[in-house]
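Since the structure comes first, as structure tokens, the remarks are kept for the end.
For this depiction, one protein chain was excluded, whereas all remaining protein chains were kept in their positions.
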Amino acid sequence: MMAETSKKRTLRELLLTSDAAISVMVVLLGFICGTVLIVCVGRNPVGMYKAILQVLTGFNIDRHRFYIRYVGEWLATSMPFILCGLSMAFAARSGLFNIGGEGQYVVGMTVAQIFALLGPQVSVLHWILALVLAMVGGACWGGIVGWLKARFEVSEVVATIMLNYIALYGSRILIMGLPGTNTYKTPDFPETAILKSQFLAKLTQGSMLNYGIIFVILSVIAYWFIMEKTRLGFGLRATGFNKDAARASGIPVVRSIVLSMAIAGAFAGLGGGIVALGSFRYGRVLAGNDGYGFAGIAVALVGNNTAVGTLLAGLLFGMLSSAQPLMESNRIPKEITFIIQGLVVVFIAIRVGFRIFIRYSMKKKAQREAVSNG
Amino acid sequence: MDSIFGKIPTILMLVSPILITATGGMICERSGVVNIALEGLMVFGAFAAATAHFFLEPTLGPSSVWVALCIGSLFGLMFSYIHAFASISLNADQTVSGTGINLLANGVTIFLAQIFFKQDRTKQFMLGMMPGPGGIYPTAWIALGVLTVVWFALYKRPFGLRLRACGENPQAAASVGINVRGIRYVAVLASGFLAGLAGSCLVLTTNTQFNSTTVNGHGFIALAVVSFGRWKPLGIGGASLLFGTALAFSIIASDYSALRSLPTEVFNIMPYAITLLTLVIFSGKNYAPLAAGKPYEKGAS
Partner (left out) sequence: MDSIAIEMLGITKTFPGVVANDHVDLSVRENEVHALLGENGAGKSTLMSILFGSYDPDEGTIKIRGKEVKIKDPNAATALGIGMVHQHFKLVNNYTVTENIVLGIESRDRFGMLDLKTAEKRVAEISERYGLSVNPRDKIEDISVGMQQRVEILKTLYRNADILILDEPSAVLTPQEIDELMDIIRRLKQEGKTIILITHKLKEIKAVAERCTVLRRGKYIGTVNVSDVSEEEMAEMMVGRSIKFEIDKEPAKPGDVILKIENLNVRTARGVHGVRNLSIDVRSGEIVGIAGVDGNGQTELIYAITGLARAESGTITVNGKDVTRMNVKERIVAGIGHVPEDRHRHGLVLDFTVGENFALKSYDRAPFSSSFGVLDSGAIASHATDLISEYDIRAGEGASMKARNMSGGNQQKVIIAREIDLSPDLLVVAQPTRGLDVGAIEYIRKRIVAERDKGRAVLLVSFELDEIMNLCDRIAIISKGEIVGTFNEGEVDEQQIGFMMAGSKKETVLKERS
């Protein structure tokens, strides 16, 4: 009798305390709420799920046909989500709340665009260098925040948001200053700068999937390796958990914070570069934020700041985003994806409370048992 | 000389929403809860007010502005309840739950706009709020009134003494029987109400419709105002004037020939750059309420 109850308890404990399980539940909850919302405004939620199915597998239920192109688009769209998620996650593991992914992404995009138009037109090398410089740009933008925090104790929450706006308007000024640019686009990129892959495009029947995906996979691996397997990662994790103990142990906290924000910025900057050179043939004068940076927050939270989790969560959000046009044609407003995003973040915030609630109810149970055991 | 005074109505128009939001932020932080969601709550309020005014204007005429203000405030109040529940009752990370609301705000408002107006912005209303004597919008007086009432409540009423104690040392407050959770709820809801009010004021004075760039970071600027103003009413008043002036510059600049040649983006950047600079120069961590941002655990010593 005792053995049974204890086995049952451990399964429920596992379900409710495993971070992965909670993330899955939160996402499901977000979808449920989204579905309810759609029903409340009088549209048919099946349209949303049909669109999702087509994006994930390419299979169109109404026409009974596979369109692999959609899968390619899904993967292509996921790239900036994953990278911006890695950006937020990396900083979070070091104890920093980086909501400046948007600005770091914009800086990366801007640098990539400028180098595409002004840099040497050597095939392959051109776009690789552009991406590398995009990473550097993002790293600088993130590093500033780290420095302000470490040196002046300026909250990274407010600093990153200010820098987001400064990046947006700054980008406009710089891009519009390029020769031949009007108020919304630059001249076309030279072929050597465009991130395109014949091979991948053919594989997915004409989608936008490009070599950026390799960079994304490398980034995920790099994230995991740096965090878990290097002494840099050890120091960052220690700082993230307990800045005072890290300092008292000789870990260079100021340097760690700056480095962490710089690496985080590099991830987001890479995302901006990939979108700039992979999704467009010309440079854009940004009228507003693309939103990947903010979505990255949700991605990292759902992915629980781990490498694999962020990858999966990024794919999830990429899926939601690339399903938008299909949803529109099924009369579902595309904003539902933003709503699900927001709900997910709120629910994740509650996850901590969830955990406390579970600990509390387990406490009560343990008490009752202890007292009855005398 | 005269031209500068002539700019005052414009400046006050932008100062008022910031001051109202910052006052709410101050109440909230003095009670121990950091409210990053002020931006999102302003968005909710602005959307609600713009929508309400559009629908009510034909029937109620100019007085529908006041109804719209109330509705906007209530929307702010409603959504701040989510943040209150998450961070007070469930001890969630206050930054995360606040960010969640900001993300939600962008999504929900545009979503509803699509539903109501079939476009990603509200339909334009005829007339917003009308300026009063001297060209100054009534929102300036509302802002002043709010600040005065809050100052009074915080420093002259027992409630204010208790609220401030919750932000400095919630264990001490609890040990004398104060309901820390309850007071924090009130503070967060009040800040939501005020942020909604501010968003409504913003949309009804600066624009004729709500879109995704209506609030544009004013909520975060209000946060910076709170810390720059050292969490005190007088300081916040002064800081709001400073930042509001910076915001107004992009509008005012076109009247000065010397500045006209600069791209508008320079003036767009200014308020954010100034905010950042003041945060650096006045890194006022020493003045923050001691317990701000920390979830309150009962029984912890």
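All chains are identified by letter, namely A and B, in their written order; residue positions are counted from 1 within each chain.
As a working rule, a residue touches a chain if its C-beta (ideal position, glycine included) is under 8 Å from a C-beta of that chain, and two chains touch if they have at least 3 such contacts.
This is a predicted model, so every value here is computed, not measured.
Listed residues B:Lys123, B:Arg162 or B:Lys294: the one in touch with the omitted chain is B:Arg162. Here the missing chain is touched by one residue of A:Val27, A:Ala246, A:Met261 or A:Leu301, and it is A:Ala246.
From the options A:Ala238, A:Leu301 or A:Ile348, the residue with contact to the unseen chain in the full assembly is A:Ala238. Within subunit B, the residues in touch with the undisplayed chain are 155-158, 160-162, 164-165, 168-169, 171-178, 290, 299, 301. Against the chain not displayed here, subunit A makes contact via residues 229-235, 237-238, 241-242, 244-252, 362-363, 366-367, 370-371.
Simple rule for what comes next: only the chains that are shown with their structure count from here on.
Subunit A and subunit B have Cα centroids lying 28 Å from one another.
Across the interface of their complex, subunit A is touched by residues 36, 82, 86-87, 89-93, 95-97, 99-108, 110-111, 114-115, 120, 212-213, 216-217, 220, 223-224, 227, 263, 265-266, 268-269, 272-273, 275-276, 279-280, 283, 285 of subunit B.
For subunit A in complex with subunit B, the touching residues are 37, 41, 97, 99, 148, 152-155, 157-159, 161-163, 165-166, 169-170, 172-173, 176, 288, 294, 297-298, 301, 333, 335-354, 356-357.
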